[in-house]
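The structure that follows is given in the form of structure tokens.
The complex is shown incomplete by one protein chain, all other protein chains being positioned as in the whole.
And then subunit A:
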Amino acid sequence: MRPFEYARAGSTAEAVRQFAPGTMYLGGGTNLVDLMRLGVAEPERLVDVSRLPLDAVEEQGDRVRVGATVRNTDLAAHPLIRARYPMLARAVLTGASGQVRNVATVAGNLLQRTRCTYFQDVTRPCNKRRPGSGCPAIAGDHGNLAVLGTSDACVATHPSDMAVALAALDAQVHVTGPGGDRIIPMPGLHRLPGEEPERDTVLAPGDLITAVELPPPPPGASLYRKVRERASFAFALVSIAAALDVGRDGTVTSCRIALGGVAHAPWRAERAERALIGGPATGEAFLQAAEAELEQARPLPRNAYKVPLARNLIVATLEELAP
């Protein structure tokens, strides 16, 4: 762990002013501090934004604004979230452990890095960590890596559960930075690896997430379900955030599906959604929609199981949501 400077920002404007090349913002530190110990992240300077006054969950008309430094535990427990966005509360609660959630922030959760084994080991190549060094995961260990939207440079997954629910909810990420303020709709915050796997998100240097805004929840019932090797405290093999509304005539009127554990970003299953809306809410339709989505999958030998897993999960979840 190399020496670094530490500063605490009193306001978002001050945090952005303090940003310079080599600076990283520090939230709860549950991922960044690990990566610094491992030598994966080597910031010269940390600007601690965890105590900025961005820790409120507020009702704004029919929308809810979640501050960037709201702790994961507080988010999941908040009455507004539990009442209006149970899928989000459940997604957050499936992540990490109670201790980690007590410390981790909303913005930090969004910006956590992949847990690909090569990315976390500075003695091995990784295009995300050291661009151009190669991706040993493709021929090596990729058992829990991506099957959708991968590139020849990178097959990493984004590990967040919360982000999957936010993608399904059409959440909007509020960002401030040297270039001013802007709003990024989910799942657009995270990008696919392409030729630049070192870039996880569309954020520019110095950009600071200040809030996540939740539009009114989609109609109908919603669920978050996570598949993992052990019953708690494990990253998803595949997860799903889904909401479904079916009209009186039995046709799907609204559908949201987002998948986790399958891509470099929370994966909004737009093809499946399009295939379903206006059609019948039947098991057969759900299966066809899932297959339409997963046609794009590029599985590798040891993660090929994720394709039937995602398919089964989409079908089972929609069947559970259907009236």
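By our rule, a contact is a pair of C-beta atoms (placed from the backbone, for glycine too) under 8 Å apart; a residue touches a chain by one contact, two chains touch by 3 or more; residues count from 1.
Rule of thumb we're sticking to: contacts and distances are computed from a predicted model.
Asker: Leaving aside the chains on screen, match the unshown one to its UniProt name from "Xanthine dehydrogenase", "Phosphate ABC transporter ATP-binding protein", "SoxAX cytochrome complex subunit A" or "NADH-quinone oxidoreductase subunit N".
Answerer: So the chain that does not appear here would be "Xanthine dehydrogenase", according to UniProt.
Asker: Using the definition of touch stated at the top, determine which of A:139, A:183 or A:204 touches the missing chain.
Answerer: Among A:139, A:183 or A:204, only A:139 touches the chain that is not shown.
Asker: From the listed residues A:283, A:308 or A:323, report the one that touches the chain absent from this view.
Answerer: A:308
Asker: Determine and list the subunit A residues touching the chain excluded from the picture.
Answerer: Residues in contact with the chain left out: 1-3, 37-39, 115, 117-118, 120-121, 123-124, 136, 139-141, 143, 227-235, 237-238, 302-305, 308-309, 312-313, 316.
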